[in-house]
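Shown here: the complex without one of its protein chains, the others still in place.
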Amino acid sequence: MTLLEVDQLVVDYGAVRALDGATLSVARGETVGIVGESGSGKSTLGSAIGGLLPKAAEVTGGEVKVDGSVVGSMSARELRALRSTRLGYVFQEPIGSLDPTMRIGRQVALALRGRASRADVLDRLATVKLADPARVARGYPHQLSGGMAQRVAIAMAMAAEPELLIADEPTAALDSQVRDEVLDLVFALAAEAGTTILWLSHDLPAVARRCSRVAVMYGGRVVESGPASAVLAEPRHPYTAALAGSVPGAVSEGQRLVAIPGQPPVLSGASPGCSFAPRCPAVLESCAGERPRSHVSGGHDVLCHRASETVGAAR
Amino acid sequence: MTTWRRLDPLSRTGLVCLVVLVLAALAGSVFGLGGNPDGIVGSRLAPPSWQWPLGTDQLGRSMLPRVLEGIGTTLLLSTLAVLVTASLSTVLGIVAGYRGGWLAELVLRMVDVLYSFPTIVLAILVAAVLGPGQAATLCSIVLVTIPLMTRLVRTAAMTVSERDYITSAVISGVGWWRILARHVLPNVSGTIAVQGTYALSVGILVEGGLSFLGFGVQPPESSLGVLIQQGGIYLLAAPWLLAFPGVVLVVAILAINVFGDGLRDRLEPRESRSLV
């Protein structure tokens, strides 16, 4: 059952193109990691799902469907309903996502909407493993550490037991110890509530460790997606392979990091060919002038002119 | 030229209004547009006509040259005062912001004392000490505008001082004076320019208020404040006496604020604008 379907989505910020025909489909109950560097368009994709794009952004092509209904054609009221009942968001800056003027308890009660007694609120805070829920509920956001604030944000995002939780680099601002705890929590709560997870991150190994499926974004498109183990172990897109090789922690002793030459692109309009072509070690003549088409094989999709070769090589 | 192109239409309008006001004042003082501001030319309190485009006042002086002279005096006094404020605030604010410590505390406390006086009370106090007149007006504007500007320049300088390029310069052994001149000053100049524009509008208001109360520019000299004060007396008999200087004052202040907003948007550091 498909829960989320993003089809050839194009989003422009003025002259800059953030999404250049991104395609992704997520089935109910999956845990999908979207991996991309800054500027790859992953945050834009995340915002577009809930109709949360900033005013400067314009959807100039394609569509997003959540459970079959098109997000772009929803009224303001339908959008609100979508966000409050079906979607949950967790962002990078936990303290910034909470209202600084309101006690935590009230904010959680609002997220629970109407059916919140004090006990419910404390119960919610307890589910995210906060040591002293009563004290946290009385406090204000600035009194919390980053990890605690992110737990509160998770409690609020999961309050309505959403169908889809979009977590945009939820641990980027946290220390590595807390990072694992917070991620454990997100995945455990989602599994319990049957929530589908879309986790946006720049960390390919971390994503591959936890998610069932991984989608790699580059230049505003999803260039590769497939089962996590397959994407990490046998990347088919040269960018994914290069990304996996350029993580310093993945290099063994005495080996040299294989850096990708050049810079990630900033698109102004549709890329005429493959946007990775200028940095690609295995570039063909057709790469620069012809947009690669999706090459599907065993649930492992890739956007690359050489896809058929690499598929052959992998077998 | 690039500044002009990057301004939005509203602040361009503001800038045009300001330029027109300055040109009008120059036309009055240099080319004698409208005649002699002090000459008694006709009947008293005559309404606007072809002969006296803005009417005449209670002594039978033509209002056009008087308003032009008033604009000139007011703008000149405020601009001079703001230049003084800007220079003092820049030095105090940058040094306080960069060096911090007791020096910053001292500057801030002094500025806070000034800030705690209501604007007009402070201005009257100055006029009482110095005696009413242009010097008192100038000093008042400086004292009224200096606290806010110093604080804002200090805040900007503090932010800049924490940036990595300053730390790198310190590590490289660049002297503190050179750091202030080469790095801090250029990076707070935007704040100074924007606050200077806002201070100019405050200056015009203070001049108006002070002269209106009789502590500022003294008749027979003319300024917008003086004209408004005198126009107020004949409000019912000759409303044009109040209307023209009043409108000019409002236009000047609006124009400056609108232009200041545009300038602020323009001078916002480019780095903070992200692409995606």
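To keep things simple, chains are lettered A and B as they appear, and every chain counts its residues starting from 1.
We adopt the following convention: contacts are C-beta pairs under 8 Å (C-beta built on N, C-alpha and C of every residue); 3 or more make two chains touch, one makes a residue touch a chain.
As a working rule, contacts and distances are computed from a predicted model.
Peer 1: Which of "SUF system NifU family Fe-S cluster assembly protein", "propane 2-monooxygenase", "Na+/H+ antiporter subunit E" or "ABC transporter domain-containing protein" is the UniProt protein name of the chain not shown?
Peer 2: Of the names offered in "SUF system NifU family Fe-S cluster assembly protein", "propane 2-monooxygenase", "Na+/H+ antiporter subunit E" or "ABC transporter domain-containing protein", the absent chain's UniProt record gives "ABC transporter domain-containing protein".
Peer 1: With respect to the chain omitted from the figure, which of B:N36, B:Q51 or B:S168 is a touching residue?
Peer 2: B:S168
Peer 1: Which one, A:T85, A:S117 or A:Q263, makes contact with the chain that was left out?
Peer 2: Counting the whole complex, the residue in contact with the absent chain is A:Q263.
Peer 1: Please identify which residue in B:Q134, B:N187 or B:Q230 touches the non-displayed chain.
Peer 2: Within the whole complex, the residue contacting the unshown chain is B:N187.
Peer 1: Tell me where the left-out chain touches subunit A, residue by residue.
Peer 2: Within subunit A, the residues touching the omitted chain are 37-39, 175-177, 179-180, 202-205, 242-243, 246-253, 256-261, 263-264, 279.
Peer 1: Can you name the residues of subunit B that touch the chain not displayed here?
Peer 2: Here the touching residues of subunit B are 163-165, 167-175, 182-183, 186-187, 269-271.
Criterion: only the chains that are shown with their structure count from here on.
Peer 1: Once you find the CA centre of subunit A and the CA centre of subunit B, what distance in Å lies between them?
Peer 2: 51
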